[in-house]
Structures are given as C-alpha cells and as structure tokens.
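Here's a structure for you.
Left out: one protein chain. Kept in place: all the others.
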Amino acid sequence: MTSFRTLAIENPTQLLFGVSPRPVTTRSGMRIGGGLVYPELNFTLPTMLVTEQTMPEVLRHYTEIVTEATRRAAELEAPGLLLEFEALPPMTENPDWGMDVVHVLLDGIEKGESKYGLKAALRVTPNDTREMIRPPRMRSGALYENMLALFERSAAAGADLLSIESVGGKEVHDEALVSGDLELAIFGLCVMGVRDMRFLWTEITGIARRHGVHPAGDTACGFANTAMVMAEQRLIPRVFAAVIRAVSAVRSLVAYECGAVGPGKDCGYENVFLKAITGCPMAMEGKTASCAHLSPVGNVSAAMADTWSNESVQNVKLLGGMAPICSLETLIYDCRLMNEAIADGPEAARTLRDWMVRSDARFDPQALILTPASAVRVARAIVVAPNPYRAGIAAAREAIAILSDAAAQGACKISDREAVWFDRMTDTLDDLPSDEDAFIERTMAQVDRSTFVAEDYLLAERANA
Amino acid sequence: MTSFRTLAIENPTQLLFGVSPRPVTTRSGMRIGGGLVYPELNFTLPTMLVTEQTMPEVLRHYTEIVTEATRRAAELEAPGLLLEFEALPPMTENPDWGMDVVHVLLDGIEKGESKYGLKAALRVTPNDTREMIRPPRMRSGALYENMLALFERSAAAGADLLSIESVGGKEVHDEALVSGDLELAIFGLCVMGVRDMRFLWTEITGIARRHGVHPAGDTACGFANTAMVMAEQRLIPRVFAAVIRAVSAVRSLVAYECGAVGPGKDCGYENVFLKAITGCPMAMEGKTASCAHLSPVGNVSAAMADTWSNESVQNVKLLGGMAPICSLETLIYDCRLMNEAIADGPEAARTLRDWMVRSDARFDPQALILTPASAVRVARAIVVAPNPYRAGIAAAREAIAILSDAAAQGACKISDREAVWFDRMTDTLDDLPSDEDAFIERTMAQVDRSTFVAEDYLLAERANA
Amino acid sequence: MTELDNLTEAIVRGDRKEAVRLTQERIDAGDEPKNILAALVKGMDIVGDKFQRQEAWVPEMLIASRAMSQSLALLEPLLVAAGIKPEFTAVVGTVEGDLHDIGKNLVAMMWRGANFHVIDLGTNVPSDKFVEAAREHNADVVGLSALLTTTMPAMKATIEKFREANLPNTKVVIGGAPITMEFAREIGADGFAPDAASAVGLVRELVGKA
Partner (left out) sequence: MTELDNLTEAIVRGDRKEAVRLTQERIDAGDEPKNILAALVKGMDIVGDKFQRQEAWVPEMLIASRAMSQSLALLEPLLVAAGIKPEFTAVVGTVEGDLHDIGKNLVAMMWRGANFHVIDLGTNVPSDKFVEAAREHNADVVGLSALLTTTMPAMKATIEKFREANLPNTKVVIGGAPITMEFAREIGADGFAPDAASAVGLVRELVGKA
C-alpha cells in the first residue's frame, strides 16, 4: 500500500484541467491527463423495471445509446470518448445481466472504432450492493460476491476502467449529516470508510492487475454529495457540507493508496484534493451534469478536470434527440473550449481555469473549497497527518480556516447563520482526542451499533470493549 | 424605415459577447448588451394537447416553470433572467389562451422580483400562424388578426420584448433547400421574405411603440435552421447551408430597418451579421441548446451573444429536476464564465471569444461563417448592396469566397463532395440578372405559384406578367 | 411568560434537559396532560416554521425533535390514561430495491414533531410489509419514499397492493427526488409531497379534513 506523504502537485498553478503528472492511457490510445480533456458520457435507463423479462428492452436502450453516442462523437471529431456504465442494482445483483450490458457497450465501442476511427473507452462501475441488507455485510455474502463477480468479469471482457461508489461508513454518516455532527462524520469517513476501502480496493486493484485494466477510483458520493444536495435544499449549512467535502478526501484517497490510477469517479468533487496528492487524472462534473443534479460548483469543478462528465441522464427523448446524446453534445463543446485554451499553453489554460474558479468561488463555500489554492492547502494537511483519523481532523481544520478567512475578508458570501457553524465545528474538533484509538473507543461507545457489523470494519474488539 | 448603409461594428475585434453599441434596457433594469451576458430561458409543454380542457394544466406547467426558474436564478445570484415565451400555435390562434400564459409568466417575474430582488424580463414570441392555411394569407384573415392580437395584448400587459419567427417566403424556400437551388432560396429570402417582413415588422414596431415595449427581432429559423438541421442529417451540403445562413441575414435585417432594437431571436444564428450591421444586442444559442437540437456551432455561437439561450426544452422531469431548470442552471454558469472574462477587460474577453471561435470554425463551414471575421465581411457585403436582392447575391458570394478560401488553405474541413458546390453555387449566381425586376420576372415565371398568394407579396403584377 | 411557554421555548432551543425538567415539573404540578402536549407541539411548530423560513437547519430541528421525544415519553402514560391519542398514525418506509434513508427519515421526524404516531419500516421495504403494517396499526397515512428511478415501479406496485387490500381509511402518499405530481396521479397515489417540510401539511389536508 502506497502512503502519500508529499504532494504530487505542490503548486496551485500546476493544478489544471487536462494535465496530470501521471496520465492514464486506454487501449484505444486516449491519454487521460495527457493534455486533453475528454468527454465522459453517463447514461441510465428511463423509469422501468430491470427484470429477466425486460432485459431485451434494457439492452435495446444501451445499444441505442452507444450507437448514437459513438456516431455523434465521431461527427463532432471528439479526440476520444469515455463511456461510463454505472450499473443499476439488479445488474450487480445479477452479474449476468450486468455483463450483457457491458458486452453491448464494448461491442458498440469497437464498432465506433472500426466505423469512424473513434477512440473510446469504457468505465464500468458496479453498485455497492452490500448495503442492500441492513446492517450490511461488507466482506462476505452473496451481495458481496456478485459485486466482485461483475468487477472480475467486466475486467476480463476488456472494460478499461473499474470504479465504484463505495458506501462503507455510510451506516453512521447519514445520521452525522442530518444531525450536523462532525465527530460522527469523521468516524464514518476516516475510520469506517477508510477501513472498508482498504479492504475493497485491495480486491479491486487485484482484479484489475490480473486482467491488465485500470483500477480508476472511488467517490464519496453517498457522503459528500448527499451533504451537497442537502445544503442545496437548505437543510444543512453549506459550510458544513464544504467541510465534509474536505474530510471525504481522506476516505476516497484510500483507493489510490491501494493502487488506483485514475481517472477518479466523476461525482467525487474531492478529486481536486486527490489530484494534488496523487497526480492521477480525475473525472469531474459540473454545469453540464445539471441533468442529474443542480450544484453550486458548475464551473469551478471543471478547473482541474481530465474527463468531463454529465453524471447521469435517463435515455428519454428531448426535442434535440435522446437525452444522453444531447448531454454528449454539450460535453464535447465544453471539452473543445478547454482544449483550445490548453493549445495556447499553460498560461492561457490557467486564464480560463481562473475564470471558472472566480465564477463560483465567491458565491458558495462549497465552490471555494474546490479552488486550486484551497485544494493544495487541504491536500497538504492530509498528507502530513500521521493517520487517516488525524488527516480527517486536519482537513476539517484547514477547510474551516479557508472558509472563515474568506468570510472575514468578504471573499465568499457566508451568512451569519452559517458562520456560527465555524465555532461550532471548531469546538467539536477541539474536543476530539489526538489519539485514534482513544477516538474509536469513545465513539464506539456512543454510536448506534445496530446499524453496522463491527467486525467487518475490524472494530469488533472495540465494540466489545 | 432605416436603411443600413454602413456597419455599426466595422472591426471584428469589436464583435464580442455581452457588449453592443446599442444596449437594450428592460423595465427591471437589465441592460442587455451593456457589459453582461444574461441567460435567456426557453421552455415548452410536455407532449400534450392544448385545448380549453387542458388549459388549467397548461397554466400549471408555466406557473411551475416561472416559479422554479426565478427561484433558481436567485439562488445562483444571476444578474438577470430573460424568459422567452414562445407560444404554441393554439395559443396564438386563441389569444385568450396565449394571454393566460403571458399573465402567469409576468406574475411569476413580479413575484421573483419582490421575493428575491431578481431582475427578470419576458420576451413574447407569438407563432407565425399565417401558414396554417395553404397558400397562406400574409396580410389579412383571422389567423393574421389573432396573431397581431397576441402581440398587442402582450405588449399592453407589459411583455418587455416582442419577437416572431416569421415565415414569409418559406412557401418556396423549403423547395429551394430540398433541391439545393440557390436562386430560389434568394427569391424566398430576399424577395418574398423581405417584402413580408417589411409589412409585418412595421405592424410589430407600431404595436411596441404604442405600448412602450421593445420590438426585439426575428429569425430565419424556418429557413437557415432548417438548412442546418438538414445539413446535420447529411441531406444537403454544409457549404450550401452556410451560404443560406449568410443570405438569410438580408431577410432578418428587415426587422431592424423597421425599428427593431434587439436582442434578436435566439435561434437566428444570422444575428452575428446583424450585430455587425445594426449594433443591436443579440440572443444566441449553441451547446446549451442541445436539448432542442444538435449543431456544429456549439461554441462559436456564443462569441457574440448578449443573451444566451437553450432554445427550447419540454417541462419534463430529469434526474436533476424539471428540464427547464436544468437548462437554466447550465446557462447561468455559461454566462458566469463569459462575464468573468468581460470583467477582466475586452482583451481578456476576446481571448475567450477566440477559443470559442477556434473550437468550431475549423470543423464545419457553418461555424466558419459565424466567426467575427466572417461576420464583418458578409455584413459589409450586405450594406453596400443597392437592394435586398443584390444584398442576397453579395452575401452568398462573400460566403462562398470565405469558405472556398478556407478550404483551399486547409483552415476548414470541407470534403471534395462538398467543395464541388462552390462552383455550382457560383455558376448559379453568375447566371442571375443584376436587376431585381428582371430577376423577379424570371423567377415568377418558373416558381409554383399555387404555393403562395402573389399579391400578399406585392408580386401580383409580376404574376400576371 | 407561563411555565408552559418556557417548555415551548426549551423545545425550540432544543434544550433537552430543560425540556424534560419542565415537563416533569408541569406533570408534578398537575397541569392537564393535553395542555403540556400542546406546549410541546407548539414548540415543534415554531421550529418547523423557522425551518420553512430558512431560519433553522435540519440539525436544529432534529435536536428539538429529540427534546420533544424525551418529554413526550414522560407524558405518554398520562396521555394514555386520559385517552388522548396522537393526531394521526403514520407508516413510512423506502420502497423495495431502494436504500435511501434520509428523505424518509426527515419525513418521519416532521411527522413525529407534529405529534403523529410514526411507524418507520426502514428501507428496501416489500409492498406487502407496508400493507400489513398499515392494517396492524390502523394507519391514517402511509408514506412511500424512493430516490431511484428504477424503484419508482415498486411504488406503483405497492399502491396497487393497497388498492387490493381495500383500506379505505388509509391514504397513501409518496415523495422522493424523482417523483412528480404527474407520477403520483398516474399511479393513483392519494398525495405527493415535494419535500419533507410539506409532508405535515399534506397529511393534515388529506386526512384531517376527511
């Protein structure tokens, strides 16, 4: 396991879209992070059941999507196209169904290549179906086995990239969000989440290695994006969500410690910290993912993107065509613009990047925390910490410092009823023990242990303590 | 009637998004063309009938749209929001229904202003329902009267901007497109179209003046966008569609000759020529209108935009929310980016503009013809011509020169089977008489006169000749 | 300010200890249980209003809700003895195939705060289980939640089960990110709440006026 003790990118000026120190090359020759931003198209079914009976129609949808997407990408002369197949739960529970879709997509990519010379690649993202039972079993059972089977068989079939939105720790983190409890959030992310990801990503990178494909990365979707959506609905403070984002990087980083190479998953906005730490290329999503969710980070999220995604859209008809193709069109033009700037050299690209950053950073703390300057500060706090727990605290403290400084200077709009949370969160952090064991001891005594299986997190002894 | 003999913007470097010599100020204080690009949101009903019975549901949709749009625009702190109500034919045929929608939207705008302090404005675009009968009656009849009634009543109710996608000349222009007939296209656009627009826009500007609102502008949607869509489907050559675009400017210009002040209608890509000629601000649409149609001009179309539109999207649910709100989100972020560039001064804004231009111009002649350099050249050809007919020929010749030069220099990808059309189109132009009367005489002898009513175009004598 | 006003205030502040102390004090003082209950519900109403006006966050509502729960626990035996029942009985759960808690939990919290008796079936709940629970508890309302578009059909199936089961006094309402009014109408739901905050008003309107 790699331990990242220094930053791959020390200087915020080097944090830039399309460029990363460790590019990832697909079999078709796309060099992700090698000087071009590529569109990453996501898509899902219209509202319908996935069953044995509906599988023919399911496959018809995916066939249509890949056929039309490769055609349109070729028409617009995209330098490459990344497709993400984010499985639906029944497809992970029944890997045969999932593999039917994988084959349809790989076939379509191959046809696109032979027909148009289009470079394309596939990311396969099985669901973390382990949580289908409560409390979830994280390291055994049929759900776990089937999930791994879909990874293994997708890799064997030739999927370029493997990803997941893993959920270990979510058992307590939902509660942490609803109650605005930073301590519990750190426990969910930096203790439970980290332990689960170490286990899971050792498996995934092993599978990838055996089949010569790329273990790409994870995302704190179920954690930090849930926080973002709740903040967007004004349920929880945006400053709290921004701090959660910073802390979530400690969890998502584990994939890279276990050997992931990027591009990190699109919805992991914490990828900005991970890019600074690991130098791996990152997928990002923002304004062109509005089909999937609104957000306060529409432009700033593109500032360091190596692939640019629409997150998810149902295969329904819009006036302009099927929705995934409409999304792809916009993504390709977004990428063209960034690639034109790159073509004028890093100084020019930085000009565009800085407009993206300035566009959002003054309106919302969640945007401010994603700027290159913030990214490097939080990333550094993480790598110098002695362990993930302390990294979580350090990330939170650094985020609070960044945000409260900006609030004080009027550089970011933060209302009074949000600003009171700075002290509240700082008090929480001040109250935490510096020793991880002591923290675990203390938190295990308080949490609702019925929601998770302690031994799956190597916490069984603590549970009995 | 103003006759434009010189260009308002002589220098391509001055053709820039967000800035125009003659800004238009809405009652809410938005200064369109005054240094900010504003989002212009378009929306339409999901697939449903519009009848007396369904009108309550119709109004529920529009209420939802305006309520959510103003709220999201305020949340994202948009400096202003332009809403376009593009009527559906039954709403123009029954102005009572159209006005019900206008009132819902104006109410929603007012609430948005009082609730959030949001600046917003409404563009009302009745349908050109005159073509509901064939051959259409252009200057009389119930269809015509109801259309004008919707204009008049919308203006009286306080709609800020009046627009239309007028169709005079389309009776022959469809045929011109399908048969690749440039002569007939010039007749449809520069003889029939111009004559109809002189009549219609005198009416519209009169109405606007009486009510103190802005006559905004027209679009060659039914002409040049039909050509673009056909070219995108590989039905007709892209170079032919690009030339049609240039010629269409002669027709759309008539609105401004009659007193229109902008912003020109979003889907009128010929607005780039009109901005150079008139100095009026212009609405444009591109990559973020992929919900309505795909196009080869996703970025270049933003280069001179004063409002930035999504063209049209049905009020259906996407994962991220109702589709119009998803569109709005992306538009606002697009505008933020452009406005950040403007904030750094004209030189910086031009940098962004030039990336937008370069992004598309080398891939497609339809993009190349919309660049600032092309825009000024075509615009100049138009204003120095003695009459609309000769302006059409001059615009076509200039467009062909721009495109064939670029093809020769490898500056724009134009295939051999497209390039043969340069000579073909030039031969057609060479064969045309220089005298407009002679042209009319000759063409009237050939066209299918059953498709239009000659006297409605002041062509009756020619018809009898 | 009366002692009951102070109790209301303690709920609003989410001051659990003070709320419990004041509740016990009022019980000991012999106040009418229904008046003490009213003071608690009033506190939650104030918090709910502040939340709707964006003056309070969910975490603050949650703290208030916990203060209310503990106070209510003290009061419960007296309410039972006095024959005072919760305003409504509600069953909530996330439909089969869907594991999303938060929206459902927020609705449960809002309903509890309004003094509904809430039975929370959790996530990934089969349709039969909703019907059973509704029958067993004689529920006034059942709330179905879904976040995935792929589980929206499970919502439809659950509503069909309710129609078959013929429980005319039980209203079935739905909510969740992908749900629209149209969908609710299409599948024959009795009501639809676009967000947790409007779930209380929905039930009061649907059931309360019936």
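As written, the chains take the letters A, B and C, and residue 1 is the first residue of each chain.
By our rule, a residue touches a chain if its C-beta (ideal position, glycine included) is under 8 Å from a C-beta of that chain, and two chains touch if they have at least 3 such contacts.
Predicted model only: the values in this text are computed from it and were never measured.
J.: If the full complex is used, which shown chains touch the chain that is missing here?
T.: Per the touch rule above, the missing chain touches A, B.
J.: Please identify which residue in B:Pro23, B:Pro39, B:Pro90 or B:Gly169 touches the non-displayed chain.
T.: Answering carefully, the residue with contact to the hidden chain is B:Pro90.
J.: Which listed residue (B:Asp107, B:Asp174 or B:Asp354) would be found touching the missing chain in the intact complex?
T.: Answering carefully, the residue with contact to the hidden chain is B:Asp174.
J.: Which listed residue, B:Leu16, B:Met30 or B:Val50, touches the chain dropped from view?
T.: Answering carefully, the residue with contact to the hidden chain is B:Val50.
J.: Identify the residue among B:Thr125, B:Thr205, B:Thr226 or B:Ser248 that touches the chain left out of the display.
T.: Missing-chain contact among the listed residues: B:Thr226.
J.: What is the set of chain A residues that contact the non-displayed chain in the whole complex?
T.: Counting over the whole complex, chain A touches the hidden chain at residues 317, 319.
J.: Just the residue numbers, please: which parts of chain B touch the chain that's not shown?
T.: 44-50, 88-90, 131-134, 174, 177-181, 226, 230, 233-237, 314, 417
In this section, only the chains that are shown with their structure count from here on.
J.: Give me the chains shared as neighbours by chain B and chain C.
T.: A
J.: Between what two chains do the most C-beta pairs come into contact?
T.: Greatest number of C-beta pairs in contact occurs for A-B.
J.: Averaging over Cα atoms per chain, report the distance between chain A and chain C in Å.
T.: 34
J.: Report the inter-chain centroid distance for chain A and chain B in whole angstrom, where each centroid is the mean of the CA atoms.
T.: 40
J.: Which chain C residues touch at least two other chains?
T.: Only 149, 178 qualify.
J.: Would you give the residues of chain B that are in contact with at least 2 other chains, written as numbers and ranges?
T.: 319
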